[in-house]
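Structure below; questions to follow.
One protein chain omitted, others in place.
Labels for the chains are A and B, by order of writing; each one numbers its residues from 1.
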Amino acid sequence: MKLYEYSIRRIFLLIFVLLGVTILTFYLSRIVLNPLGAYVTERTRPEAIPAIEKRLGLDKPFYIQYIIYLQDLVTFNWGWSRVAHMPVIEALFYRFPATVELAIASFIIIILVGVPLGIISALKNNSVVDHAIRIFSLTGISIPVFWLALTLQYSFSYLPKVAGLPSLPSNGRVDALLYQQYPVNRITGLMIFDSLIQGNFIIASDALLHLILPAMTLAFLSIGAVTRVARSSMLEVLRQDYISTARAYGLPERMVIYKYALKNAMIPVTTLSGLLFGGLLAGAIITESIFAFPGMGQLTVFAISSNDSYTIMAFTVLASFIYVLINLLVDIVYAKLDPRIKY
Amino acid sequence: MRGISRTILAVAVIVLVVIVGAVAVLMQPPTPTITTTTTTTTATTTTATTSTTITTTTATTTTATTTTVTTSPTTTTTTIKPPNPDTLVQETIGEPDYVDPAVDYETAGGEIIMNVYETLMWYDGESATKVIPWLAESYQMSADGKSYTFTLRKGIKFHDGTPFNAKAVNYSIVRAILIADPNGPAWMLGPLKGAEELMYSIQDGVATQDDVAAWLASKPIEVLDEYTVRMNLDYPYSPWLSVLAYTVTAIVSPTYVEAHGGIVVGEHNEWMDRHAEAGTGPYILKSWEPNVLTLVRNDAYWGGPKGNIKPVLKTVIIKGVADANTRLLDLLKGDADFAYVPVTHIDQLIDMTTWFNEKKIVVKPEVADKVRVTGPYETFNLDFIAFNLNIKDEITKQPAAFQPFRDIRVRKAFVYAFDIDQYLRDVVKYFAIQPNGPVPKGMFGYNPSIPTQQYNLTKAKELLLQAGPDLGFSPQNPKTMTLYYNTGNLAREKAALLIASAINSLNVGLVIQVVPLDWPAFLAKQRARALPFFVLGWAPDYVDPDDYLIPFGHGQKGTFPIVIGYNNPELNTLIEQQAVEADPVKRQAIIDQIVNTLNSEYIYLWTAQATARHVERTWVKGWYYNPAYPGNYFATISKG
Partner (left out) sequence: MLLSVRDLIVEFYTYRGIVHALNGVSFDLDKGEVLGLAGETGSGKSVTAFSIQRLLPANAKIVSGKIVFDGVDLLELSEEKMREIRGQRIATIFQDPHTYLNPVFKIERQFLDVLKYNDPEIKALENKKEAERIAFEKAVEMLKKVKMPAPERVLKMYPHELSGGMKQRVLLAMAYSLTPDLIIADEATTALDVTIQAQVLEIMKELQKEKNLSVLLITHDLGVIAENCQKAAIMYAGRVVEIGDVKKVLISPKHPYTQGLLKALPRTDKEVELVGIPGTVPDLVNPPTGCAFNLRCPYAKEICRTKVPPYTLEEGSTVACYLYGGK
């Protein structure tokens, strides 16, 4: 019950967070920077500009503009995105699920690779394996994204194809031709999920293949961090007295490590994972660019550099929403893992 | 124990470095032997011999000098078969803004519109100098030049099955005018009776329903019968037929538009912005997902004026792939048939030594059986530096105190100071030619005998030292000026840096700072007339010298003269004259006069007219270049 109330309270506070963030972003994108740039070109007649400003509502005082914006926000009238060339809502509805899919795929890889590596590293502390794993995590953090992306493309997409072997697709979210032949109705926007529930396995597997290289690229960068945290957390836990108790009472070593130690060790890893996942959801600009993956990262960068205020406001709201939710989720999971935490 | 761990660590690091190095080595382009073995030979003796010629010439090129490369197989018949002969994949940067011909004003959207919709007049194949009747069968111009009557072709249907007729022509053009997008190409329809005035009032937000009704009633376009339509202009305008070849006059199905939101004065039709399935053209836009546009063949296409255009490709997929390496890899592996390869990456496909020395495009032997690169083609894109004769302070909006460019000596000096050869060689790698004036090469009106601007640093210094005392700058009392360029364009950035360092090196008391601005900020400063001088480019709208002479020369109507405060009434008159001159010889003479006048006033520094290259897989057939096209015309293309 306590946890439920706590969650409700946090979600309620979300509204205030959103208000604060939107006021600030709105101010920056409308008042400090001139949003007009996204709506005129060098050929626009100067005489036509006041009318454009009027239509965008730029001639009104700030607070009125903001109130109009809030009204539009709740009625889901989020405007036209200049950089996405479609209504903002449509752009988000397509691009955000794409980023979600990429984020989930990367996240799975990160956890499935990073956590076990960290644990092995801790269990074989100071051995060759430990050092090897630590070097590996260091390379993960140090390698530049674009180099990794290009290398993976070259190795798994270009070379095999040229040699006549099966290869992974190098860009995009799904093969355009295949999608024409076997279209999928967009329900959630998650390509794999939607195609599975419609029984369209061809597209589901194709979309999965397209996810592999970008997800690997994104994952590689964060595996290092997770490994390090899992490792140090596990080492810390194994030093604890209650592990001695477990051993002193004759429990099998396997159980001591994978049941008793692991649960404690996972607590900091969970916090890190939550933040990591939030970061993945914010979109990965370089990865998305190189793999031409139509996610939020690309959209974000274009919108900011063109000062496309409708798009900027929309994803600001979205990002704030995500971060608050993710943080709440992390706190809840944390509380479930560690019974000492009380809200 | 610890010592051993350390050694192992060191060994691991060394191993890792070796692995990284190995990967770097592997990332060299593939060796010839690999590619030739994958050719699927429909075994004939001729193909066998061609493969051997490939291997022998590659063997020689690895050791010999570049002179042997001229014998390399630019005309080899390829034996690689395309895996999907019915589908063409094009990879480029960016996406269209809109696919509605009434509002789209950039090349990506233009490419789609060009394949889906058609216009009354169009270019015949590769020629950009002549327009021929396309959807129109014939036309008649009235004696006073203010009226054009078109007889339309019969039996053509839109993609939705409804018939193409005079009503549709009227509807489409009126539509563009009523939407009156201030950022769009509708301004080109200005010569139409009352159109300019109406569009201005719509854009300014003051037009009423009555105004619109009154304009329609004044019959700017008359539907005489089902297949005859007459257009009435406010003044004789010889480029009007070229305007009718531009995408803004593309004919759309009225039934379709009415079923999807109709016409709203002053507003985009959001559906039409994103959908293009109501044209008469050889392709239909089936879907537009982020980064991916899919065109499908119109099986009922009428065939073009000669009836000989039968689109072969069933599907055309246009992908926006931001990263040049990804596009290149896809091209090389056969997943892309067309790819946009920028100057920065072209050296992976063509031999740069031959290019630099002979300006000939020769594909590298190791990719010659896969990739074909053609060109260079002169585009109509012009890059230039403009001098502001009336610099305004951005905040006070008053004319600035220091106006160096009002003095012709300063302008002349700047023009002399630009090392055009270095620019062409180092910055654009010769993928541009030096323009001699506002009219680009390849367009009617271009006169090759008009001299280009010269690089002469000594003269530049002389002039500046002369002008210095009058304008208040000297080596002891230097004045600073800022040169702005918009970020995202490397060539413009380099041009700016080039002229700035040249002037600064002269030490005459003029110090140039170079400042990048993002596009919206740049535009804002330009509108405020606060740019002392700036680097910019101009791309063609319709193919007529008018489209260049006005923007650069006309003091009241031209985009740039207005911004820089240049107004030469004589020049204005000449420009207006040439627009109505029907005799091409007489017109050329007037144009020559205009160009020479402009050049003698040193208002602009002409930096480059870009040349293009086309990169495609060797199995593609039927592509040709037309500088008037915004993109590729897929109806004549096939694979196999």
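Keep this in mind: a contact is a pair of C-beta atoms (placed from the backbone, for glycine too) under 8 Å apart; a residue touches a chain by one contact, two chains touch by 3 or more.
None of these values were measured; they are calculated from a predicted model.
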Which displayed chains the hidden chain touches across the whole complex: A
Candidates A:Gln240, A:Ser305 or A:Asn327 - the one touching the absent chain: A:Gln240
Residue among A:Glu53, A:Glu90 or A:Asp338 touching the omitted chain: A:Asp338
Hidden partner interface residues of chain A, rising order: 125, 239-242, 244-253, 255, 259-260, 263-264, 267, 337-340
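The working rule: only the chains that are shown with their structure count from here on.
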Intercentroid distance (Cα basis), chain B paired with chain A, Å: 37
Residues on chain B engaged by chain A in the complex (per definition of touch): 1-2, 5, 8-9, 12-13, 16, 23, 27, 30, 34-35, 38, 84, 87, 89, 95-98, 105, 182-183, 187, 200, 203-205, 268, 270, 273-274, 286-287, 289-292, 294, 296, 315, 317, 319-323, 325-326, 329-330, 332-335, 518-521, 523-524, 526-527, 536, 559
Chain B partner contacts - residues on chain A that touch it in the complex: 33-34, 36-52, 54-55, 80, 82, 84-87, 91, 94-95, 98, 126-128, 131-132, 135, 139, 150-151, 153-155, 157-158, 161-164, 167, 169-172, 176-177, 179-180, 289-292, 294, 298, 305-307
